[in-house]
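Every protein chain but one is kept in place in this view of the complex.
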Amino acid sequence: MTRIPVSVLGATGVVGQRIVRRLARHPRFELVAVAASERSAGKRYADAVHWLEEDLPEGVGDLIVQPCTPDAAGAPIVLSALDATTAREVEPAFARAGSLVVTNASPFRMEEDVPLIIPEINADHLALLDLQRERRGWEGGIVANPNCATAVIALALAPLHRHRPIRRVAVTTLQAASGAGHPGVASLDLLGNVIPHIAGEEEKIRTEPRKLLGTLGLGRVIAAPFKVSPQVTRIPVAHGHMASITVEFGETLKTHEALECYRGWEGAVELVDGPARPQPRRDVDRGEGMTVTVGQLREDGVFGLRLVALGHNLERGAAGAAVANAELVAARVLGRRELVA
Amino acid sequence: MTRIPVSVLGATGVVGQRIVRRLARHPRFELVAVAASERSAGKRYADAVHWLEEDLPEGVGDLIVQPCTPDAAGAPIVLSALDATTAREVEPAFARAGSLVVTNASPFRMEEDVPLIIPEINADHLALLDLQRERRGWEGGIVANPNCATAVIALALAPLHRHRPIRRVAVTTLQAASGAGHPGVASLDLLGNVIPHIAGEEEKIRTEPRKLLGTLGLGRVIAAPFKVSPQVTRIPVAHGHMASITVEFGETLKTHEALECYRGWEGAVELVDGPARPQPRRDVDRGEGMTVTVGQLREDGVFGLRLVALGHNLERGAAGAAVANAELVAARVLGRRELVA
Amino acid sequence: MTRIPVSVLGATGVVGQRIVRRLARHPRFELVAVAASERSAGKRYADAVHWLEEDLPEGVGDLIVQPCTPDAAGAPIVLSALDATTAREVEPAFARAGSLVVTNASPFRMEEDVPLIIPEINADHLALLDLQRERRGWEGGIVANPNCATAVIALALAPLHRHRPIRRVAVTTLQAASGAGHPGVASLDLLGNVIPHIAGEEEKIRTEPRKLLGTLGLGRVIAAPFKVSPQVTRIPVAHGHMASITVEFGETLKTHEALECYRGWEGAVELVDGPARPQPRRDVDRGEGMTVTVGQLREDGVFGLRLVALGHNLERGAAGAAVANAELVAARVLGRRELVA
Partner (left out) sequence: MTRIPVSVLGATGVVGQRIVRRLARHPRFELVAVAASERSAGKRYADAVHWLEEDLPEGVGDLIVQPCTPDAAGAPIVLSALDATTAREVEPAFARAGSLVVTNASPFRMEEDVPLIIPEINADHLALLDLQRERRGWEGGIVANPNCATAVIALALAPLHRHRPIRRVAVTTLQAASGAGHPGVASLDLLGNVIPHIAGEEEKIRTEPRKLLGTLGLGRVIAAPFKVSPQVTRIPVAHGHMASITVEFGETLKTHEALECYRGWEGAVELVDGPARPQPRRDVDRGEGMTVTVGQLREDGVFGLRLVALGHNLERGAAGAAVANAELVAARVLGRRELVA
């Protein structure tokens, strides 16, 4: 089977590296271009990147980093790990030029005609893409995955909300260093410390889960009607965002019912037994980082349910999420039009 | 002024050491005996203790560790840092023998006739002591301070609850390694990890704040009527318990009103400015570890108020709390009877 | 091909778990028994073990933990991860009963007739086994792997020493938490701290590399004539022992010659490029934890050569080392006698 040509924007960052790593061994995609900022363009990828993993995948190091323009880095599917400011400017150019941009960046996530997708939750929202192309006159389009903490929270809530509508959520996150990228947080600020603030994060947690768990109406997503009260913290852990979640329902959900919700859910969310789970050290890499682990599930006798969820912020929360969305786009969208490459 | 003779039970543990350190420089108390388990009794304190601080205070190292019996370690005021099992057995013996036992241990905290005290919140509850002595026929008595995480939470809630009754609280704690004592948590379990479980902790957080913030009725404390939903976690920080708190009131409390509550509160609780505060590294030692710092205060538009509180688990949450209670007992109780020593 | 039955002594400890994990997927060995202390014997392995990895390998959890006796846990090859005290008593019993005991424990390592083996260095020393059996009248025997830090140091030195005799070595180790087992070092002692002492470790580093790099003479190993000056430290890293090594030769070894020594060496030791390598985060898992990584190699203009080596203390330094020795024993010794199973 011919593999689909894909390129990566922001390929040298922490998330970009993980996307590159996933693509380098991907059965359906062929990585044809890596693109990054002016500073890196023109260099060998191996020279431009501060590679954080064990080793560069074979064949990737010699790619010449391209500038982030459709001419240089266009492809039928373009995966973007750009920062928000650059993404806002660059991604529409690719969409206009015909690429399906699958982005980890935040600027377009909440736009009415942009699908914000976790395939296991709301693959049907991809239908917004037609609206988007029509409205914006784009041949390609933009499909987004959520914020890294949001991904964990939304996946933990989905099996419950699908069964019984959630009314209110209080969540405290314990987020890993890698969520801030590289260099990200100074070690002097994080060693043996907690920082109870991450710029812009709480707004994303308030809004994105509602869109993800919303329902597709006439040409738009009707947000799920629950409300989220978040407090984020950064802690001295390398990888893995944990969320301590309190869920209030309109009508009580018993512990055993909640357990059934998770047991009956297919894919991406797993209950973990044991009195002290989930834990980053033991659970973050499950399912190659794509599994969200849920533990500590019980009625609290106060608001409703209590649970703790954990997911790999760079995989389920970013790189893996983007690649999963690219697979969805490849399966559902690309088949409907001529393959450019 | 003559100093009051005091002794310390469980003097070799993490909390006991801190009590000893506070007493060694205390203007009103004179440390006359250190007591610990059979294993340590008879040794020089310097040899028996795995001292975790910089240096042993002068004059303390040569004390001979006593067994935990009233004969060997009795004093008008006895500060106890015993583990729960030993405390349950040993503390009543001291109380019976005439000592006022100021304990950090948990067994008697929730007993109806035992004052559970944070002086800045409910010094008046000390009146339960009369009841206790009468009922139990003790010449001395037992006064308890709360669990270390509870102390932080209760102090953070007190200024609000005194102003407007709290209805429900959701709290996620991020607790330091030293809260588990020494050796406590294995480094292999805690380095770069989070453990979302601490045995018995959540029950204490559910019940103790209600007693602390309760009102003294006819010979007993009527618990504050709010409910608490806790999720505890242990994180790789040495000292400092953080609590991420959601507060629901019967009637909305505005952010500016909440700020006023804290500004008008005297002692022990301080607002800290700055977008990323409080932090263990910067705030845990305030007021010699006795100040609880509150930040991130705002209406959440969902449940009510959101805030983050931080306190030193070994000081405000244990050793400093016990010494503060001993000072309260010395001022209010000892004056009323003959000094034994 | 029939797989060889093997059992594991001390199967519930940190090293034992890793041996079990390796055996559970081993093509030549069949794990027939797990044994541990009285406290664990009789329980399901899943219930007895505080499993530190992601998940128990399939089929292992239901094994009933056996007592450490030849009757209950004997096998043609027995892998031991016992503590030193128990090993000293128990391992000879197994050897006497006919098992080939491949041990990670320290008591017999330096005995004259016990092969201390790293297969990539001194597989020929296995010949001592004949002497051992004859002297001790054992049907089986004991083969040891070295101390975890020693394994890293010896493998880093081997390519150099084989080329040009080493005269003196100064080494400072930076050792990971898992080297102390579980619970091992208290988190309160290790978070943000360094402990410049590990009981008994320096003596092992002084003596074991000399035996490993020694030459097989008439019925005994003539220790390599170099001397080692070690200083050990424990640092807040989960896995991976690093060694900062100064090597003095009788005759100068140039940097380029040293590089050639490593490039020409087959297996187990790898040079790593880059100004800031090796690093635990990036290099510890190479070769499934069996590769020792060497970097920072250069003449120092003072003593001779400088280099930094890193290896996985639980794999190359313990569990993987034991399994590698078991493979060696299976290939070279078992073939020569009747297979018991």
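For clarity, chains are labelled A, B and C in written order, and residue numbers in each chain start from 1.
Just so we're on the same page, a residue touches a chain if its C-beta (ideal position, glycine included) is under 8 Å from a C-beta of that chain, and two chains touch if they have at least 3 such contacts.
In this text the structure is predicted, and so the values were computed from the model without any measurement.
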Residue touching the undisplayed chain, where the options are C:192, C:250 or C:264: C:192
Option from A:27, A:137, A:183 or A:217 whose C-beta touches the chain left out: A:183
Contact partner of the left-out chain, one of A:74, A:92, A:209 or A:236: A:236
Which of A:192, A:209, A:230 or A:295 contacts the chain that the document leaves out: A:192
Absent-chain interface as seen on subunit A, which is shown: 14, 52, 177-178, 180, 182-192, 236-238
Residue numbers in subunit B that touch the chain omitted from display: 52-54, 191-192, 238, 281-283, 285-286
Touch residues of subunit C, complete complex, unshown partner: 168-170, 172, 174, 189, 192-197, 199, 227-229, 231, 233, 235-238, 240, 242, 244, 246, 275-281, 295-296, 300-303, 306, 308
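Here is the rule we use: only the chains that are shown with their structure count from here on.
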Whole-Å gap separating subunit A and subunit B, where each centre is the average of the chain's CA atoms: 42
Distance from subunit C to subunit B - Cα centre to Cα centre, in angstrom: 47
Residue numbers of subunit A (touch at least two other chains): 192, 238, 281
